[in-house]
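With one protein chain removed, the remaining protein chains of the complex are shown where they sit.
In order of appearance the chains are A, B and C, and numbering begins at 1 in each one.
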């Protein structure tokens, strides 16, 4: 019993939790902001090539995570244009850093936020926005005071789903950010390593932590519906 | 160029593709059938504890794949009741077999099919089913001749999404089915191994294969909308 | 062709929301019964209990003297027209009409004969191979009717079938349904919130409010002898005018206005306070010996008729006069009421007393 308590309050147990939360929260905030703005833009505008752009944005949802990881390595790798720019700016490559994990989480979580927000904006009665327009509201005021409150259910469930997806990301993170304890070793990676090395106690503890979190989030989505 | 062609038609290149397709197709068919029936059941019936059961069914959607893998190992492992039953029946444990990969794919793909099918059944005008009831159709005939055709868009997009998810499954499969070339080495796992071992040519070829497939499927979903 | 018996029919939702209470009605073969009432009065719930789409909480339902409470919809031999048509959107017009016959295992020739016959009656011949989405609202309504009539069912149930059509089409479909009924003579229950439909279509109408029967009768009976203030105000357009007044030995006092009335036309044995009901068409301009003078507040031209709004003893009313008489707001008019058409209601119970 003492050893279990020791495990729970040990640096080894807590470290992946903090890493995961930090990454998921930062990625989540970025995804929620960009996803909401992009969804509203695509829900209201029609133009040529829209279907192709949207398909590209949604692609990470159907691609295997290892393929996402592969593209991230190719795009931000040492030989790419973006990779060299980053190396020149920050004096080190981004691959295998904490920021790489954030980027991986953003890419896989974005489609969930985007999809949910867009269906929220599409389901709205457009005449409510028109009423605000006639009432003298500018486009930004309409967005903040009308569109966002009206789509709030969809925005909240999208936020929860994309946060959960960011928290659970495994394949792309493992390839692009690696498995550096205290920096890029997230909960899902820690669980994988624990099982691989036969440390079932740690695995169970981490699984209980993440399942509790996920169940609560999923219940929140369902209640919102 | 010759070596590229040789790579393309090599057993090493094609084997993960066949393994992946076989697993995804079998898992996909099972998920589509069970998901449709379950979705229609839950869309039409109200009972106590429904929210909890549905949350359990949806859980694999927000859980990290490594946690799904962990639970599969625990449930079907050598020491569990189910694992011992399987060992007794088939004379070998299920873990690290082709069937383990199918089970992992089913578990992660099911929520997508279920969710899509359920929203399809809920969006329907219930009075169309009632009209068929008054017209003398039995409940099974209503299901086949009315409910399924009317929810067909949602069923098709759910099928495509869950097939794509089955095809792209990485974390749970790696943990539960392992990485056995020709049996459980799927495309996503093969890409991970290729990158890890620096075989960029094979990685590119597999990525192109899977991206083409995914892009087509995603486009199909969007066109269906 | 069937008679129906609804005995103490009651529907309770969620253990304590009473939607319909002790509904009793005998429907004779070939009748066209209209249930009419404001939304939420329970009229559709009763229809759906008859159709077997809602369980019956208490009470009994008989069709042709057979108890139907536990018989499933598909075995009740009823046909139904739904409010939003509820057509099968993935089937053609032909398939929509044929579906019920297929389910009842009719032969292919028989199905073809019956569908073509119904299509001919309803003018749907040119559209048999279209899907519902390619039809106008009126055509969809006809397909819904067609799907019901091909079945040759014992009972027709219609749930506000005209409510999604515009005013012109509604009038047209109204007469089509009436002539369909006079041709087929199928026992029909028709549900509507529109008193005009109820008046024009019913052989008998049932006025409902808050899940309870207010009055059952022919349109003429209900219009001329409403049992209470609710029925009097609900049936008729524009609505009946109500005045609160008091009885005297030889007339009525409404506000500061005294109206002399011969004793035979006044209620006996009633309390002094009373509600007087007067239909807009029962008031008229009379220059010689008007009952009262009033200043016109508003004038609505309706084509042949003009509605005027004014006050009697400070209580507002609407009167209908021919459009041939030119009237401007602000003008003072001499008016009278047809005394033998006045209705009197108890001010407490709201029931009609005379």
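Quick note on the criterion: a residue touches a chain if its C-beta (ideal position, glycine included) is under 8 Å from a C-beta of that chain, and two chains touch if they have at least 3 such contacts.
The shown structure was predicted, so the numbers you read here are calculated from the model rather than taken from an experiment.
J.: When the whole complex is taken into account, which chains on show are touched by the absent chain?
T.: The chain that is not shown touches these displayed chains: A, C.
J.: Can you work out which residue in C:223, C:242 or C:345 touches the chain that's missing from view?
T.: Answering carefully, the residue with contact to the hidden chain is C:223.
J.: Can you say which of C:11, C:142 or C:193 touches the chain missing from this structure?
T.: Result: among the candidates, C:193 touches the missing chain.
J.: Check the options C:60, C:75 or C:300 and report the residue that touches the missing chain.
T.: C:300
J.: For the chain that's not shown, point to the residue among C:71, C:91 or C:178 touching it.
T.: C:178
J.: Which of A:131, A:201 or A:220 touches the chain that is not shown?
T.: Once the missing chain is taken into account, the touching residue is A:131.
J.: Could you please point out the chain C residues that touch the chain left off the display?
T.: So the residues of chain C touching the unseen chain are 38-39, 166-168, 171, 174-175, 178-179, 193-196, 199-200, 219-220, 223, 235-239, 279-281, 298, 300-304, 307, 309, 320.
J.: Can you list where chain A touches the absent chain?
T.: Against the missing chain, chain A presents residues 125, 127-128, 130-138, 141, 145-146, 149-150, 152.
Keep this in mind: only the chains that are shown with their structure count from here on.
J.: Using the touch definition from the top, what's the fewest steps needed to get from chain A to chain C?
T.: The fewest touching-chain steps linking chain A to chain C number 2.
J.: Which two chains have the most contacts between them?
T.: Result: the chain pair A-B has the most contacts.
J.: Rounded to a whole Å, what is the gap between the Cα centroids of chain B and chain C?
T.: Taking the average C-alpha coordinate of chain B and of chain C, the gap between them is 55 Å.
J.: Determine the centre-to-centre distance between chain A and chain B, using the mean Cα coordinates as centres, and give it in whole Å.
T.: 22
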